[in-house]
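There's a structure below that I have some questions on.
Moving on to chain A:
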Amino acid sequence: MPTVTEFFAGLFGNRTIAYMVTGIIVGTILVAFVALSAIFFIWLERKVAGRIQDRLGPTRVGGKFGWLQTVADGLKLLAKEDTIPGNADHFLFRAGPYIAFCGSFLAFMALPFGNGWVAQNMNIAVFYMLAVMSTEIFGIILAGYGSGSKWSLFGGMREAAQMVSYEVPMAICVLIPVIVAGTMNLNEIGNKQTGGFWNWYAFHDPFTFCAFWTYFTCATASCKRAPFDLAEAESELVAGFHTEYSGLRWSFFFMAEYASMFAVSGIAILLFLGGWNVGIFPKDLSETFLGSIFGNVINVLVFIVKGWLLVFVMMWVRWTLPRLRIDQVMMTCLKYLLPMSCALLVLVSLWQIVMPPAVILYLKYFMAVISFLAVVLVGLRMFLTKEPPPMAGMPGVWNMPWVKRPTVARKS
Partner candidate 1 sequence: MNWFLDVQEHPGLLYVYATLLPLASFVLLLLAGALRTALRPAPGVSGSNLYYLLGGDAPLRSGGYIATAGIGSAFVLSVFGFILFTRDYNAAFPHHDAQPGHAAVQGQGKTAEKESDDKADKRREQFDGHWKDSFDWAWVKTGNSTTSAKEGTVLKLGYKIDHLAAIMFLMVTLVATLIHLFSIGYMGEELQPEVEDHQVHTQHGSLRRRGRFGRFFLYMSLFCFSMLNLVLADNLFQVFLSWELVGICSYLLIGFYFERRSASDAANKAFITNRIGDAGFILGLIIIWTYVGSFNFEDIFHKVRAGEKDPSNTRYQFAGQVVRGEKVGFGEGTEKLRITPDGSEVVLFPLKGNAENIAEDKTVPTKINPGAGDFGTMPYWLLVTAGLGIFLGCVGKSAQFPLHVWLPDAMEGPTPVSALIHAATMVAAGVYLVGRCFPLFVPESRLVIAYTGAITLFVAATIAIVMTDIKKVLAYSTVSQLGYMMLALGVGGWVAGLFHLVTHAFFKALLFLGSGSVIYGCHHEQDMLKMGGLYPKMKITALTMLIGVLAIAGIPTFSGWFSKDAILAEALGFVHVNRQHGLLFLLPLMTAGITTFYMFRMWLLTFTGKPRDHHVFEHAGESPGVMTVPLIVLAFFSWVVAWGSNPLNPEKSYLEEQIHHAQHLSVTADFGMVAGAGEAAGEHTETVEHFTHEYHALAGYLALGIVLLAIIFAFVVYWFKVLDPAEAKEQFPGVHRFLWNKWYFDELYSAILVRPALTVAGWARGFDINVIDGTVDFLGRATVRISSWNGKFDLGIVDGLVNLTGNVIFGIGYSFRRLQTGYLRSYVLFLVLAAIGFFAVLSYFVAKTAAS
Partner candidate 2 sequence: MGEAPHGGAEVINKNSGEMKIDQVFLFWIIAAMTGLSSIMVVVTQNIVRAATWLLFALGGTSGIFFLLGADFVGATQLLVYVGGTLVLVVFGVMLTAQGPFISMKTGAAEWGVAMIVGILLYGVLAISFFTGNPLTVVQPNQITETGPNTSLSSVTLGESLLGIEQASPPGNWTGAKLPANESSGSEEIKKVRKQVSYLLPFEIVSVHLLVVLIGAAYLARAKRRRGAIA
């Protein structure tokens, strides 16, 4: 399959222009995806938060489910006055959001959405993504410092300390599937998990299984999502590093946050959860009768759905768990996650060397099936429960039709 660049090179007859056009097109697609994702995520977050908090969330804007709520918010933000505090360092204040967003966005450059559908296929894609996402910290710090506000500064410093710390176990957890796969090329890693879902690296052995949860915890923290959102702890620091921001600059931070959420989720999916593979077909869809393009379109859809699922899990966690104290955050990282990840790294290497192939094979099946059954059981338990939740019947509650609405016994 010729690459897009070659296609344009043939079209224009000039490689330089072909490169530029390719870059513009790919960049536009990615930016659009990130922005639209952000819009969707903000809406989703509101809805999830509402449901988890027994509310309805946005309901009105755009008709059903309030699906235009985020667009309306965006319009409001665009129209808002771009204020800069007098005490601020203007240059830094302005640069902060862009740097943060750039850091998140650049990560998408190496993220394959489908088999071979990647902006830049790199040997070290996963490493590159980690590296690029780490630059996001700097934007946060600059925002915190440049605002000239002590709340912002506190938030920035907390963010810096937290992210620098959590990057270490996260990187080590990333190394675990990389060791299993033998490459850092995300495209190859995804290709290696083709076939049944028992081929996903999360089920490869107990350590990758543990590494998945460890990685997801670290990823949550590095996206400064609750319960690790110390940087913007509103009960303590007003709004943390973006206290002084408003308007579009503020929205850039949120775009960066949601972008990085999807990015780390994408990494998790590619490394642990089979990437764009559905998990039930023996071959990659792009290599089947569907053809490379159509198959890949399905792959991309599968990938995005998977990513959204993980982002949904992050939201679910956010609105479920209370926020930790900063010392607890650091302790969790340095005293538990870091040693754990190191141990996993060593053990997974030993597993590769020591274990007989039969054990590796059958344990894979076993774990995959058990996990699948667990998910199925939880789902059934969730949807098939006969007992209504305590709040059932209250207004606005998502009604499951097969659950009998209880009659509220009134004392007469």
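Rule of thumb we're sticking to: a residue touches a chain if its C-beta (ideal position, glycine included) is under 8 Å from a C-beta of that chain, and two chains touch if they have at least 3 such contacts; residues count from 1.
Selection rule: all candidates are chains of the complex that A comes from, given by their letters.
Predicted model only: the values in this text are computed from it and were never measured.
> Chain A is shown by itself; which of 1 or 2 touches it in the complex?
Of all the numbered candidates, the touching one is 2.
> Spell out the residues on chain A that touch candidate 2 in their complex, using ranges where they run on.
Within the complex, chain A contacts candidate 2 at residues 15-16, 19-20, 87, 89, 91-92, 95, 99, 121-124, 127-128, 130-132, 134-135, 137-138, 141-142, 145-146, 148, 153, 157, 160, 164, 167, 171, 182-185, 187.
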